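One protein chain omitted, others in place.
Let's turn to subunit A:
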Amino acid sequence: MSELERLTERLTAALPPDAVLTDPVRLRTYECDGLTHHRATPGVVVLPETAEQVAAVVRLCGEHGVPFVARGSGTGLSGGALPRTDGVLIVTSRMRRILEIDIPNRRAVVEPGVTNLAITEAVRDRGYYYAPDPSSQQVCSIGGNVAENSGGAHCLKYGFTVNHVLSAEIVTPDGEIVELSAQDPGYDLLGAFIGSEGTLGIATKITVRLSRAPEVVTTLLAAFTGIEAGGRAVSAIIAAGVVPAAIEMMDALAIEAAEAAVHCRYPAGAGAVLVVELDGPHAEVEHQFAAVERICRDNGAFEIRVAASAEERAAIWKGRKSAFAAVGRISPAYIVQDGVVPRTALPRVLAGIDLLQEEYGIRVANVFHAGDGNLHPLVLFDDSVPGEAERAEAVSGRILDLCVEHGGSITGEHGVGVDKARYMPRMFTEDDLDTMQLVRCAFDPRGLANPGKVFPTPRLCGEVPGVRRGAHPLVEAGLAEQF
């Protein structure tokens, strides 16, 4: 009997009857997250309903030395929830109760499986909402948002998950239940935990901040002949001291795809469109709107549309929000990339991407959160053409190099996961990564929580820094992969 089989017997004894899945067909439905080209059938799947059950599973994993991976809705785009064939996948989808809504204190307490949008829907009538809005918000879970420190189109003004979570009950990799609170004195372990991609434990209860719905929201669509003019408008808006709730840009290829998919009817002939959303007190938005409209015209916008109603706003956003899926209409396959550059480097980086397209003969559609320099290049390829997938992969990697060269980041919101662990050394030195590893060792000295994610070759806890010789023990033990 293997270690996993022995563990499975104990999991079955410890959990409710239908909470342990071992049927290969059912296991296979969990073989990947939103990053579908990484697949691994989990050794066993558990569906706990309480924090105590999560803690019991984690403790048993520890006793058997078996790695575990947490998964929310499985919408992540970096393979952060990629299971391990020799491990346990802990799925939080049965923990989806909203436990408390506390309007006077602007907060809600939820279980990790609650979807992002469900929080907003629960408080919208009372004039509140949950601010982080990843584009998967209808299905993605708050637990996953905490793991990834998710952003969204509106994080330019309102920040990320970490700015909107007040406390979290977590199960540590030791199987202890601990409350991490922003209110407590001491180290900001909550801040370190959020965005740690499941490597420091599993959130089992999350208290989020609710935000007051703004008095006025104004959305504007501006069409430019090219992406350079759109980029100049973005810079001028920021220079004018305006902080919009969102500034999104799409290039001609992305517009073409969106048009084909959802008929968003963006202005004909546009080489780039800019979606600018302003929100806040009426008097302030009115003032800022006038400035933004003038700046767009001064920078060559040939058509400006203003949403006069919620329906018109939805129509403007429709094209942007559909863009990722829409490129499926114009290309058999594509890679969604996620990189960040300082806003002022956008023109240079976009020019660099143009050169890469020529060099590799690969098309790239550009969709990005222009306000914060977060690029989502969609690298298009035909997987039936030999070698094209590899060329697309190369372009995708070189785009990240461009981001790092210009002082940016290899990921703005999708996370490192399994997909980008090998790129971490391009952004961080060995000392930087070893220092992050100290946090990992404090929480998870045995490296059982989501191993193989985020860090390329984690140093063993207790291992003395220096030149590594021979095979890494974690690699030998099958707990890590060396890039």
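The definition used in the following text is that a contact is a pair of C-beta atoms (placed from the backbone, for glycine too) under 8 Å apart; a residue touches a chain by one contact, two chains touch by 3 or more; residues count from 1.
Please note the rule applied: contacts and distances are computed from a predicted model.
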UniProt protein name of the chain not shown, from "Glycolate oxidase", "ABC transporter permease", "Acyl carrier protein" or "Chemotaxis protein CheW": "Glycolate oxidase"
Per the touch definition above, residue among A:A283, A:A314 or A:V385 touching the missing chain: A:A283
Per the touch definition above, residue among A:L99, A:A351, A:V385 or A:L438 touching the missing chain: A:L438
Sole contact to the chain not displayed, among A:H37, A:R97 or A:R212: A:R212
For subunit A, residues in touch with the removed chain: 102, 104-107, 127, 148-149, 151, 155, 159-160, 162-163, 172, 178-181, 183-189, 191-192, 194-196, 212, 214-215, 235, 238-239, 241-243, 280-284, 286-288, 340-344, 369, 372-374, 407-416, 420, 424, 427-429, 431-436, 438-443, 454, 461, 465
